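For this depiction, one protein chain was excluded, whereas all remaining protein chains were kept in their positions.
Every chain is named by a letter (A and B) in the order it is written, and numbering of its residues begins at 1.
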Amino acid sequence: MAHAERHPLGATLALALVGLVFVPLLPGLLWAMGPSLSASVWQALLTDPQFAQALLATLVSSLFGTLLACLMAAGLATRLYPSPAWQRLQQRLPLLLSVPHAAFAVGLFFLIAPSGWLARATGYFLSWASPPEWVTVQDPYGLSLALALAFKESWFLLWVLAGVLGEQAVARQMAVARSLGYSAAQTWRLVLWPQVAPRLGWPVAAAFAYSLSVVDMALILGPGNPPTLAVLTWHWLSDPDARLQTQGGAASMVLLALFSVSAALAYSGWRAWVQRRAYPTGQRLPAVQRPWPWQAPVLGVGYAALGALVVWSVAQSWFFPALWPDAVTWDNWRYADAAPFWTTLWLALAVSLLCLPVVLIWLEWGPKQLNAVLYAPLILPALPLVAAQYAVLLHLRLDASLLALVWSHLLWVLPYMLLTLVGAYRAFDARLMTSARALGCSQLQACLRVKWPLLLRPLLLAWAVGFAVSVAQYLPTLFAGGGRFATVTTEAVALSAGGSRQVLAVQALLQVLLPLAAFALAFSLVRLRSRNRQGLR
Amino acid sequence: MLSIKNLTLRCGSQTLLEHLSLEIGPGEIVTLTGPSGCGKSTLLNWLLGHLDAAFQASGSAQLNGRSLDGLAIEARCIGILFQDDLLFAHLSVGQNLAFALPAAVKGAQRRQRVAQTLAEIGLEGFAERDPATLSGGQRARVSLMRALLAQPQALLLDEPFSRLDAALKVQFRSFVFEQIARLRIPTLLVTHDLADVPPGGRVFDISTWQPQHV
Partner (left out) sequence: MKFSNAKTALSAIAFSLVLAAPTSAKALDWPQIEAQAKGQTVYFNAWGGGEAINAYIAWAAKEVQARYGVTVQHVKITDAAEVVKRVQTEMAAGRTTDGSVDLMWVNGENFRNLKSNGLLYGPWAEALPSWGLVDLKKPVRSDFSVPTEGFEAPWGTAQLTFIANKAVTPVPPRSAAELLTFAKANPGRVSYPKPPDFHGTTFLKQLLLNLTPAPALLQQPVTPQAFASATPALWAYLDQLHPSLWRAGIAFPASAAAMHRMLADGELKMSLTFNPNEAANLIASRQLPSSAYSFGWTQGTIGNVHFVAIPANARAKAGAQVFANFLLSAPAQAHKADTRVWGDGSVLDVSKLPPDLQALMRNKAPGALTESVPTLAEPHASWVEALETEWLKRYGAR
């Protein structure tokens, strides 16, 4: 894959473009968190009455959520791979993956709240007149938040697993191990998991980092009194009082520390377990039949949440304990506020279309060793990064401008696009490029006329992923946009606090429809272009 | 003895093989040749018990008098060798071999057997080595010994020599045939290279059982 000659201009351009997105963060981090380095701030933080409980809620929701997600994904993979059910699961995942976090949280809220669908269904049989006193949402330890995170992240981990297990070598390893007399369950335990688990390391880290710093889901499902540490940090960072702002900066550092410590502990735990691995005893255990259908609830909850959103969006009035709306109406859609939709659309288009060439230039000419730096926003908690961005924008007096908004989204869209594209890019046969150049093209021309057109499918997929990531962004839109720009995500979160559930459902569904539309567009473009070109599919 | 009776393999509406019947005696190596993609590997997968859900098969197989129909892979006692060595990357060379040893061999004896086997294939002292550090030929040998250590009653070879270079191929080929002759297990070899056929072994072209139509 290495190009015979170095391309200094290309490398400089790649570094400059990526640098525009990443480098300003460094002074930003200093400005945002520098003032928090004094002992008095830390003392104030640790003695704040809300801090301890908020920290506990964060730890419970993120640790429990990520652990449960791992168990669900692992359980499903062990149970279903490599049967047709696993293939069907793989086909159903993209729909659920493209559902943004906030929309899923709203849907889950509609399901499990004391006046939600589940309670109404139960109340139907038990003749309840008023909602039960369940503490199913906004519970003080963040368990409902953990549940939502678990489901959402399990789909993501399943998708990663599907990619890893789809490799032929893995399938054949299963055949080989079983031919040696081991049952499928033993093969998983002794052969597959030890090899596959390390490859899940980064995705699990990313999921954990997200759950530590999530604000939109925590506002919808998490505790309120006090909220999780991420929400508390966000409140402090946005407070008029400068003292509380520095306290917020210190709390961001606590989130970072939580992540680093947990990651370090997990890694050393893994290494210790690997060291203690016993010499194979050759013991073959009989196959165990586990009869219960694992896959139903893991995906089913996602569909139920979407269903709840759809029903609420066409409901006229729907009070407890009615199982179905009193009447169905299109008024909610007809009179929906379209402004957030259009804002989200143009923003996501601008960000994803800007990002695509940057990623391509980086993959083609950028130094590959620095890829790790570009992946950093994926596995670091978002709050410190957003605070840094905001500090930079304030200094440059650019906050609340369109430019600021687009720039802030790039920080998260770029790594996801890179991640989606890097596999296909590296797997690209270098001899095609060499042939093109032997025919007289420069490297740039060869890219434009040969390489990038051939990579159409991964390219469009990466674009759709970038689009979806931009639609789902919450904190960057709030901070960099100065609250001026309402996207469907910010609208949904704001409405979840109170007000019309019908309007909330419409905005949440719009949040779901946008990424779906992007993926549909990408796939139909691929199909269009590859009508006479099978090799592009 | 490994016998296949009246096997028909279908992929949806397309028939890949029909009315395949074959008997392989102990120590005998039967070779199946033919171009790629016409069902050779699928046949091996069926014998192994690892047939992909996209295929439908009818017919029966027996190994040493025992019917294989409906048995899970781990119950069939059939070993397999693929093109790739497929050594488990998380285990050392010695642990890979020990993995295959039956549980009846216990304790210190396991390590002895492993060391013995490694010595037999000229890899003395390699027990603690990382498989990734071995050369292609060395890995192929370990892979074969791993399959054989599990004491299979039959062996399937799915183009096991195609990834090796010419000199290595000849060496490894004769090593494989030696081991099989020693253990006297029926073997089915699938390859597209006629040079792989063992001396005096039966050769069948897969087209013998392919449907006769244009």
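By our rule, contacts are C-beta pairs under 8 Å (C-beta built on N, C-alpha and C of every residue); 3 or more make two chains touch, one makes a residue touch a chain.
As the structure is a prediction and not an experimental result, all values here were calculated from the model.
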* Thinking of the complex as a whole, which visible chains are touched by the chain that is not shown? -> A
* Asked: Out of A:T122, A:S435 or A:S500, which is the one that touches the chain we can't see?
  -> A:S500
* Of the listed residues A:G163, A:G224 or A:G300, which contacts the missing chain in the full complex? -> A:G224
* Asked: Among the options A:P35, A:G75, A:P94 or A:P114, which residue touches the chain absent from this view?
  -> A:P114
* **Per the touch definition above, residue among A:G75, A:P94 or A:P140 touching the missing chain** => A:P140
* For the full complex, which residue in A:T78, A:Q195, A:S238 or A:Q443 touches the chain that was left out? -> A:S238
* Structure fact -> Where subunit A meets the chain that is not shown, the residues are 49-50, 52-54, 114-115, 129-131, 133, 135, 138, 140, 223-226, 238-241, 316-317, 319-320, 394-395, 397, 399-400, 482-484, 486, 494, 497-503
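By definition in this document, only the chains that are shown with their structure count from here on.
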* Distance between chain centroids, defined by C-alpha means - subunit A, subunit B (Å) -> 43
* Structure fact -> Interface with subunit A, subunit B side, in the complex: residues 45, 48, 50, 53, 72-74, 76-80, 82, 84, 86, 88-91, 95, 98-106, 110-111, 146-147, 150, 152
* Asked: Any idea which subunit A residues touch subunit B in the complex?
  -> 83-84, 169, 172-173, 175-184, 190-191, 194-195, 274, 279-284, 287
